[in-house]
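Apart from one protein chain that is not included, each protein chain of the complex appears where it belongs.
First chain written, first letter: the chains are A, B and C, and each begins at residue 1.
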Amino acid sequence: MRMTKILAMAALVGLAASAAWAQKTTEEGIAEYRAMLQDGNPAELFEAKGEDLWKKPRGPKNASLEKCDLGKGAGVVKGAFVELPRYFPDTKRVQDLESRLLTCMETLQGFNAAEIANTPFGKGEQANLEGLVAWISSESRGMKFNLPQSRTEEKTMYEVGKRLFFARAGTHDFACASCHGTDNKRIRLQDLPNLTKPSGAASGFGSWPAYRVSSGELWGMQRRLNDCYRQQRFPYPRFGSDATIALAVYMGVTGKGGESVAPAIKR
Amino acid sequence: MGDPMRIRAQVAGANAVVRVLMAHEMESGQRKDSAGKMIPAWHIQDVTATLNGKTVMTAEWGPAVSKNPFLQFTVKGAKAGDKIGISWKDTKGDSRTDEATVS
Amino acid sequence: MRKPMKFLLPAAAFLLAGCASAPAAPDYDQLTVAIMKASFRDQGIARTDRLAQDDTNRACSAADVAGKPLDEATARALEAANLKTVKMPLDGKFLGDWKEGEKIAQDGRGMTWNDKAGALSGGNCYNCHQISKQELSFGTIGPSLYHYGKTRGVTDPDSPAARAVVEYTWRKIWNAKSYNACSDMPRFGHAGILNEQQIRDVMALLLDPKSPVNQ
């Protein structure tokens, strides 16, 4: 009796060990695949388009975006991305890159921001936003995230973002934290960064905007969060809404000091 | 005319390594739209590379080449300052030509 | 001049402006609820009523924000309340077809704003669990379920000896919060994600000695 139990245990341990080995090679295979994609990221195509869109006079006012203030003064692009979202006195709002671009497109170029916010991803001016966020983020590549937290509004958004991150709801009781609240977890074969820790938040938050291999599209943080909420079985987060910006503040502040690699290439 | 390509051509010994990204849907003809209708195939089918205007490579592609295609190849004897040209033509007859300087 | 950012609802704008000028620490919980309400809209079957939290989700979310687990008494009370929601199969049949169960375990679709009302949903099981040995693409959020029945000594799921394991597994799938108030696992029966027959099929995948899970 005792003997059979020991034998059974040994068999189980053996199985577990071989399963772990097979898993290791799968993970190595995936790492190899990702490494092969690094050279030649199609996000570059979007960056080139975005730079053009920034400098070209467009919209009802036939103006470029070159006077747009992304937080570091009118027209300053370098380093702006790693300090967003932040508070803007003119709109009296904490804004992320995408909602700030809408402000500039409305005030400088005469576009209707609300209309663009309601346009489906990848269509019309939303497609142009993809290029803009790709280029603007690329201008901060290699710089460290340093979101300002000096203003009450910015601290408030961090606190709200933290609560949203842990909010379980919807048909499946999912919160952001269900998948992104623990170290070393995977969904299927995809590694899940722990967004509650500095390193995880830096790598998770810090690789968007990214070229999505699965759809062949450039996704900004707004679209990334939108699809997270879709898969969480939540209702639809409005483009540029305070909930999405608060979450970005929570992740970005948590990831302070991490290096921006955006726009990255992702599955 | 499609969006511009990104071409990088770098000297490597006696040769130049050329990396190209092309902006193209590369629709496979195997997918259905949300209404369940087949989306017709639409892809780059011919690619040509030139060195200082002289053709050095041609390729034929099917719909299985990935969206926003990546291509890397090595041109013999290309030096810094040489011009690498890339042209593509797709199944709708649309085409695009871009050029880069070897560095 | 046109007012920028028209899509920001006035309620949230007011709250944010209000709290910015308030000297005392704002009530972040209340503000979060208001911002959530203003930020989401209905899309397809995914309506804003999904944002409402029941007692379990509210208590677990608050515990997560605080960074400490629920106190014993609250956890036990919530588990008891969840256990009460479990419906056992009326005909006493717990196991269906493991082949169908495997399909449900693989399927991650259903109940998003892209899905149709009334369409059958998948179980999402492989997203979080290793199940059969053949599928290499599995998640690790939940424990491995490989050899689930075998390691629990289930040789005949209909036998009295297997009864306790079989009933526990049914309850766990129907309402995972019955045993762990803040489990990450969805409440498949309770939330109507899977129907009774689908749960039988997933049960068979885990417990049928013929299922690849137990080979």
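Operating definition for what follows: a contact is a pair of C-beta atoms (placed from the backbone, for glycine too) under 8 Å apart; a residue touches a chain by one contact, two chains touch by 3 or more.
The criterion applied here is as follows: contacts and distances are computed from a predicted model.
Novice: Pick, from "Peptide/nickel transport system substrate-binding protein", "ABC transporter permease subunit", "Thiosulfate oxidation carrier protein SoxY" or "Fe-S oxidoreductase", the protein name that UniProt gives for the chain of this complex that is not shown.
Specialist: Of the names offered in "Peptide/nickel transport system substrate-binding protein", "ABC transporter permease subunit", "Thiosulfate oxidation carrier protein SoxY" or "Fe-S oxidoreductase", the one UniProt assigns to the missing chain is "Thiosulfate oxidation carrier protein SoxY".
Novice: Among A:Asp52, A:Glu154 or A:Glu259, exactly one should touch the missing chain; which is it?
Specialist: Result: among the candidates, A:Asp52 touches the missing chain.
Novice: Even though one chain is hidden, which residues of subunit A still touch it in the full complex?
Specialist: 25-26, 29-30, 32-34, 36-37, 47-48, 51-52, 55, 186-190, 213-216, 231, 267
Novice: Where does subunit B touch the missing chain, residue by residue?
Specialist: So the residues of subunit B touching the unseen chain are 4, 7, 15, 26, 28, 30, 45-46, 48-51, 53-67, 69-77, 83, 85, 87, 89, 97-100.
By our rule, only the chains that are shown with their structure count from here on.
Novice: Make each chain a node and each touching pair an edge, then name the shape: line, ring, star, complete, other.
Specialist: line
Novice: Quick check for the class: compute each chain's Cα centroid; which one is farthest from the centroid of subunit B?
Specialist: Of all chains, C has its centre farthest from that of subunit B.
Novice: Just to be sure I understand: the centre of a chain is the mean of its C-alpha atoms, right? Then which chain's centre is nearest the mean of all of them?
Specialist: A
Novice: CA centre of subunit A versus CA centre of subunit B: separation in Å?
Specialist: 30
Novice: So the centre of each chain is just the mean of its C-alpha atoms; given that, what is the distance between subunit A and subunit C in Å?
Specialist: 25
Novice: What is the distance in Å between the mean C-alpha positions of subunit B and subunit C?
Specialist: Here the centre of subunit C sits 46 Å away from the centre of subunit B.
Novice: In the complex formed with subunit C, which residues of subunit A make contact?
Specialist: 12, 15, 19, 22-23, 26, 91-93, 99, 102-103, 106-107, 113-114, 117-118, 152-153, 156, 159-160, 162-164, 166-175, 177-179, 181-182, 184-189, 192, 229-231, 233-244, 246
Novice: Quick check: in the complex, which residue numbers of subunit A touch subunit B?
Specialist: Interface residues on subunit A, with respect to subunit B: 39-40, 42, 44-45, 48-49, 211, 216.
Novice: Under the touch definition given earlier, write down the residues of subunit B that touch subunit A in their complex.
Specialist: So the residues of subunit B in touch with subunit A come to 3-6, 19, 21-23, 25-26, 66-68, 70, 72.
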